[in-house]
Structure formats: C-alpha cells, structure tokens
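Note that one protein chain of the assembly has been removed; the remaining protein chains are unaltered in position.
So, chain A:
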Amino acid sequence: MDKHNAVFVPIITQNASPSILLKEMCAGLEEEGVPYRIIDQKEELLTSLPISILVSGDQFMIFHEKLPEGQSYLNGCAGEERWGGKNAARLVKGLPLSNP
C-alpha cells in the first residue's frame, strides 16, 4: 500500500476481551474526524500518523511513535473506550485532551 494513502490510527487487537467496546472507541475517533482501522497484530503497520492504540484483554493503551518502545502515553480500561478513541484522535490533532 502507498504509504501516503495510509493515514489512519491503527487499533491493534490482541486477545481483546469482549467487554471492550471497539465500536465506542471507533465512535470517539470518528466524532473527532480522524480515520482509524482495526487491524490484526500480524498485519504490517503502514500509517503516517504517530499514534496507535493497542487493545489487550479489557485494557487499552495509546502509544506515540516517538516514545520508547513499549511505553504508553495514555491507558484506559473497559468503560472508557469513547474517551480513549477521542483522546487518541486529539493527540493526532494536537488538541487538549478531555478528562475521562
């Protein structure tokens, strides 16, 4: 895929628990107008956005590519999906984050 067309926030799922509502997380991103894609961890990442979300169990973590490997910037759990999606989008847009 052409790298320039790949503008999206990847939501990477890893043994995601059904209690995590991916739909709400996507709604958070959509409301802010930032494209996203739910992908399997095995897929190769090709996005020009610095933000990614990892959903694992009933937790999620939001990463920034400039942070050291494995260090997340924001964390959340089931019930905070909308907030997580919204703030991932706002990190992309450089806007102040909202509180849970």
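In the analysis below, contacts are C-beta pairs under 8 Å (C-beta built on N, C-alpha and C of every residue); 3 or more make two chains touch, one makes a residue touch a chain; residues count from 1.
What we mean here is this: contacts and distances are computed from a predicted model.
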### Query
Looking only at the UniProt record of the hidden chain, which name from "Cytochrome C biogenesis protein ResB", "Branched-chain amino acid ABC transporter permease", "Elongation factor 4" or "Diol dehydratase reactivase subunit alpha" is the right one?
"Diol dehydratase reactivase subunit alpha"
#### Entry: For chain A, residues in touch with the removed chain
27, 30-33, 64, 66-67, 73-74, 86-87, 90-91, 94-97
